[in-house]
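Shown here: the complex without one of its protein chains, the others still in place.
As written, the chains take the letters A, B and C, and residue 1 is the first residue of each chain.
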Amino acid sequence: MFKKVLIANRGEIAIRVMRTLKEMGIATVAVYSEADRRALHVRYADEAYCVGPAPSRESYLRMDKILEVAKLTGAEAIHPGYGFLSENAEFAQACADAGVVFIGPPPSAIEAMGEKTAARRRMIAAGVPVVPGTEHPIPTAAQALVFAEAIGFPVLIKAAAGGGGKGMRRVDEASRFEEAFDGAQREARSAFGNEACYVEKFVVEPKHVEIQVLCDEHGNGVSLFERDCSVQRRHQKVIEESPCAVLSEEIRRKMGEVAVQGAKAVGYVGAGTFEFLLDRDKNFYFLEMNTRLQVEHPVTEAVVGVDLVEEQLHIAAGLPLRFTQEQLSQRGHAIEVRIYAEDPANQFLPSPGLIRRMVVPQGPGVRNDSGYDSGTEVSLHYDPMVAKFIVTGETREKARLRLLRALDEYQVDGIANNIEFLKACLVEPDFVSGSYDTGVVNPILERFKAVKPLEGEDEALALAAAALSLHLRRAQSAAPAASGGETDRDGWRDFGRARQVSRLST
Amino acid sequence: MFKKVLIANRGEIAIRVMRTLKEMGIATVAVYSEADRRALHVRYADEAYCVGPAPSRESYLRMDKILEVAKLTGAEAIHPGYGFLSENAEFAQACADAGVVFIGPPPSAIEAMGEKTAARRRMIAAGVPVVPGTEHPIPTAAQALVFAEAIGFPVLIKAAAGGGGKGMRRVDEASRFEEAFDGAQREARSAFGNEACYVEKFVVEPKHVEIQVLCDEHGNGVSLFERDCSVQRRHQKVIEESPCAVLSEEIRRKMGEVAVQGAKAVGYVGAGTFEFLLDRDKNFYFLEMNTRLQVEHPVTEAVVGVDLVEEQLHIAAGLPLRFTQEQLSQRGHAIEVRIYAEDPANQFLPSPGLIRRMVVPQGPGVRNDSGYDSGTEVSLHYDPMVAKFIVTGETREKARLRLLRALDEYQVDGIANNIEFLKACLVEPDFVSGSYDTGVVNPILERFKAVKPLEGEDEALALAAAALSLHLRRAQSAAPAASGGETDRDGWRDFGRARQVSRLST
Amino acid sequence: MGIDRYVRVPAKRGAKAVEIAVEPAGEDRFVVTVDGRRFELDAHAHASGVAMRHEGRSLDARVVWEGSDAVVTLPNGASKFEMLDARTYALKSATGAAGGSAKPVLNSPMAGKIILVKVAEGDTVKEGQTLVIIEAMKMENELRCLAAGKVVKVAVAAGDIVKPGDKLLELAYDAQD
Partner (left out) sequence: MGIDRYVRVPAKRGAKAVEIAVEPAGEDRFVVTVDGRRFELDAHAHASGVAMRHEGRSLDARVVWEGSDAVVTLPNGASKFEMLDARTYALKSATGAAGGSAKPVLNSPMAGKIILVKVAEGDTVKEGQTLVIIEAMKMENELRCLAAGKVVKVAVAAGDIVKPGDKLLELAYDAQD
């Protein structure tokens, strides 16, 4: 096994990977941008090196700098996390050329699956069912429109190099198509440095169900079953769960077999995910393969009882898989929510800033993976995800209720966040029943008020609380320093000084 | 199911029970002593009522007050947690008389198992193997000594009403017997209001292995398998795990069967635990039954995949068990450590006081149940346990390594604690191999230094850190208040003001 | 100890002034009067707010201070209050900032980079029309018009970096009130 591994990422995923590395006795090397000097992942690592200024292109995407750090520190392998260089075949190749193990699939497999239309063609050849669409990127909006009209609206415009919903647009009518296509290209160029977009049929009311696979260098491959990621807002996953509530054992087995078959067809090695659309009749269509660890991997870890990062390490070290398909099973139910620094009261716009207080739920069946803590800052330069939070329960309903309990305990103060919105999703009847599709969020968005204002006695008691908070801080501030209490005062002294204890003249 | 439940306890177990109640949509009523006015369990509850002054006898043991609160609030059931009234048959009866459901076994079963020597006789009759010993409490040290010499040293003196190691004494030679017996009686009187003690054979180098059972009102009973609780200091459990590393499937099954058989023999209903000594030859002897939830119940929850508190509620509501023995199985491995407010550098004496900062580990496979948080106080009136912390892994070794990783993240600042001691236990070769017995802690205690002092460059860097901490706080304190940062300053202003920035003249 | 025996705390709930009095009544005990309504409370401050007990009900109020505004969260919801002292209150009344009618200035709701300004000075705009596209955290965010009107002034151009609160546009809404 490796003795030292570099993690070419930041935030929660860098820390999540490092936790497993520490458990394996492997030394950790972090890289960071100038904006992340104070980031938690730098503190958590054994070694840490700055690789450039804040913009990703000048730091986290600098292959040369990152490989230089690997050389300097003697790191034998690089874990790319998700995003950044994780699906970059050129980087995987550069690692190989530099004699450093890339913890992920071979460059050829990334290439085969990375360009979405090429991947579609490969999968069609491998016998994997796909959604009807263009097989190549289309250069202009006008040409794309011709195709869209041929397969019929609604259609989906997607960035060929894309992922995570960036550069993705659903278009329901021809009149809005060209503007959307231009916007998608612009966003794709900005996000991936590649504006190529393609068009495919939009499957109405589908579930987004994906299959986790693991393949080793020795030709073995297994499915770790499915995740239902249908709760999405603007094509960004918000809630993920495993198992999928509507999947029969038979469809589950079929999807797993198809995914392993598809992975083998491209010589895949490592952890990867096959994303499918599942329609009302339980037909499933290949969407794309993510050739990396996913944000939502913990729901699989919880239900199957494995540590996917540890398995990645074993595979990267050339070891055979430690289990067969027959040895794997699902037990219980897990749900993950993504906690974002975004403002539901303000069109969900990102709300970077200082997290003044973060309190994470505890007790049975919860897991929190975060790159932030009280007093740390969510930077505007990177993804606004503050944490992924996972609950496990014996049944889906138990997990759902546990998640509601836990979210009541979760505090992220100082920045706007989506916790109340997540709660609203969890009580939506379609989510409760499990039969929801990717449109489940839309009616919630319409109804959702970020903050339900207090009324009647509750409002009066809240005013009492505010006044007591003021009063007690004043009292504490006036108390003799000799009491020695080094408890948190939240800067009360500054505030207290500016205040007057006097009567309001109305 | 009940709509409202009173929790007749405090600290972590009150909160742990309330978490499940909230998940079940059941309203919670807390009770508290005057010393616990600011305790977390009061904050966590929907309703809370003070039941008396700090001493347990005047508050948490006041059956009348607690039942009064139940009546007042309309609570339909009472969960007693562990300790306090949890194994008090009189209270269980008083609940029944008041028309409130006691979430635990019927008074008759508590009585049958509560007095240890009577329990031994019942179990012998039920065909459960027991350790040789007196069958009745012995009033005087002199009489007890006669018996001790008859069965041969070493012997164990135990409080008839006891539990948790209180009033328990191992005696290796006759000359020390009488003093020990007197001390045990004194401690028993103080802790349980009952000085009765008995003597039994001390099994050399045993494991302490216990079986979790669940029995319903309809005659069904299941074993949820074993926990190995052999890591004990002064008969106080410190580390518990499931499964037990040395148990064969056959012995596990046998122990489970015997435990269920024993439970049925006394008409047991609810969750309970059979404690056994397991000798080198895998013979097992009944020690006692705990007729309540145990501190270490989460390792079973993790490995078997159930919520024991939820099962308790279902049983108390008169519902049949939701699973059969055949449907239950163990998956993976779980280890629990108890984090105590005690000072390993000072004979492990309790160290109550203010927790200035508490940081709980996060990431995969960890669970924290605590009754404290940053800024709360560990009272000298109650148990010094700050938290129980549980990890889960695919294998025992994975769980052990994960626990070491996690304990590195765990911070309880402001009071002395046993975290470093726990780490020392986890790397002890006998613990690593799993073949340890109840004496495993002794050699660790001899070697253990609470704090390994830093040396060389590390010491110089630590001095640099201390100086930087001082300097940066001064800088922050001098910075204009307009920066508005409400981050934690740990009372720095007071300290900063008293300091001088000047040169040391040596 | 320096704790006031009787403290009046003026506050604002929306545009309405409220008078609150806090009277210590023993260790961790208070009588709080809110607009004449009297509450006997057990209460103590902790890191996340104020834990209160009112007639047996346990209310763990999360209080987040944003300057002199207190955002208080209880199980049933959350409200923001402006906690005033007499001087500040008088000042605010004078400037008449309490009005509340929709402001004719579009300020940036976030830090980011202006990608596109889709309107020019003098343009007539409809409700829902995209005015500005701003990029932050690699996502494009469209700022739309809340009501029909006219663009009076454009304060930014594509490529500009803006902070939250920076003025982007001035608008004149069509007559409605």
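Everything below uses one rule, namely that contacts are C-beta pairs under 8 Å (C-beta built on N, C-alpha and C of every residue); 3 or more make two chains touch, one makes a residue touch a chain.
The shown structure was predicted, so the numbers you read here are calculated from the model rather than taken from an experiment.
Thinking of the complex as a whole, which visible chains are touched by the chain that is not shown?
A, B
Give the residue, chosen from A:33, A:73, A:223 or A:392, that touches the chain omitted from the document.
A:73
So which of A:58, A:279 or A:373 would be touching the chain we can't see?
Touches the omitted chain: A:373.
Touching the absent chain: which residues on chain A qualify?
Residues touching the hidden chain, for chain A, are 30, 37-38, 42-49, 72-73, 373-376, 484, 486.
Residues on chain B that touch the omitted chain in the whole complex?
Residues 166, 183, 186-187, 190-191, 343, 346-347, 349-352, 356-357, 359, 380-384, 408, 411, 413-414, 451-455, 458-476, 478-479, 487-488, 490, 495, 499-506 of chain B touch the chain that is not shown.
Here is the rule we go by: only the chains that are shown with their structure count from here on.
Give the label of the chain whose average Cα location is farthest from that of chain C.
B
Go ahead and name the chain pair joined by the largest number of contacting C-beta pairs.
Max contact pairs: A-C.
Centroid from C-alpha atoms only, then distance chain B to chain C, rounded to Å. What do you get?
Averaging C-alpha atoms per chain gives centres 46 Å apart.
Find the geometric centre of each of chain A and chain C from their Cα atoms only, then give the gap between the two centres in Å, rounded to an integer.
Comparing mean C-alpha positions, chain C is 31 Å from chain A.
Listing for chain A: what residues touch at least two other chains?
356, 408, 414, 487-488, 490
For chain C, give me the residues that contact two or more of the other chains.
44, 47, 65
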